[in-house]
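Excluded from the complex is one protein chain; the other protein chains are retained at their positions.
This part shows chain A:
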Amino acid sequence: MITSGFTNAPVSRFLVFGTVIGALVASLTDTRYYFHIQVVPHFWGYAQFWRVGVWQLVFTNSTEVLFAVLSFYSLRVVERLWGSRKFASFLISTLPYTTLLPPLILTFILRPLSFGRINHLPAGPTPIIFALLANYYAAIPYTYRYKLSPYSSSPTSQTTSTPTSIWSKSLTFTSKSTTYLAPLQLALSQFPGSVLAAAVGWAVGTAYRRDLLPGAGSWRVPGWIVGEESRKGFEGLRARLDAEREREGGLSTGILAGETGGAHGGARQRQRRTLGEMVTEQFRGRG
């Protein structure tokens, strides 16, 4: 599951590279100021309501980009657990909620309640990260746990004497704890607004798990988006080749004749070769 790299996690790879490239493009084209939301001048001043649609596109801050990339990278586990198709479906089906809810809540609830103090919503897909993180929290088990305590406590004294002061309490962490550090930094980086985005994201993720979002749980993106349709075709072809191989009972003929070199006889373990290798071997005169 935690295999390094993006094996079988194309959507996560797209998110990671998209985050980096988007931030790069935004800073190169000098359009970063289009992405964040400030309720008073942007909405009530300039009526730039299109900002509600674009604020999630890019992070405008290099620190946030770094931590977002770390978070997406560690969250690729969720994609492997679900399959790319469901993962992509989740992102898209929750997109209306993650995109629309934070500006709406900020504009109509938080800003009036705080008398205009909380006014700013930082750019970037923080809600998406937290929606994924809620699922990561629920679906991924920890592999080990460990304790941090100010004193070294032997296991015997631990059971007999109950610690009285707060400081003798020890904190229990799991193998998953470190994964939460990067999103936490993301949530606290631009304090009130980013926390709002994170909270909404977590709520949306939890609601998805509980099947509270209408239509989101069962809807799926078309398979070609994550490249499943084409792969299925190859699987069928491969199955046919395997079946043919079975029928021939070791003797390679027909379509497989060129593929399995007949030099050592059909009984040997055959290895599949690519077309390029076959061509080069033809030229070497081994075929």
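Here is the rule we go by: contacts are C-beta pairs under 8 Å (C-beta built on N, C-alpha and C of every residue); 3 or more make two chains touch, one makes a residue touch a chain; residues count from 1.
Note that in this section contacts and distances are computed from a predicted model.
Here one chain is missing from view; checked against "Ras-related protein Rab-22A isoform X1", "Transmembrane protein 138", "UBX domain-containing protein" or "LSM complex subunit LSM3", UniProt names that protein "UBX domain-containing protein". Taking the complete complex into account, A:143 is the one of A:62, A:143 or A:178 that touches the chain left out. Residues of chain A in contact with the chain left out of this view: 1-3, 7-9, 80-83, 85-86, 134, 137-147, 166, 169-172, 206, 209-215, 217-218, 220, 235, 239, 242-243, 246, 264, 268-269, 271, 277.
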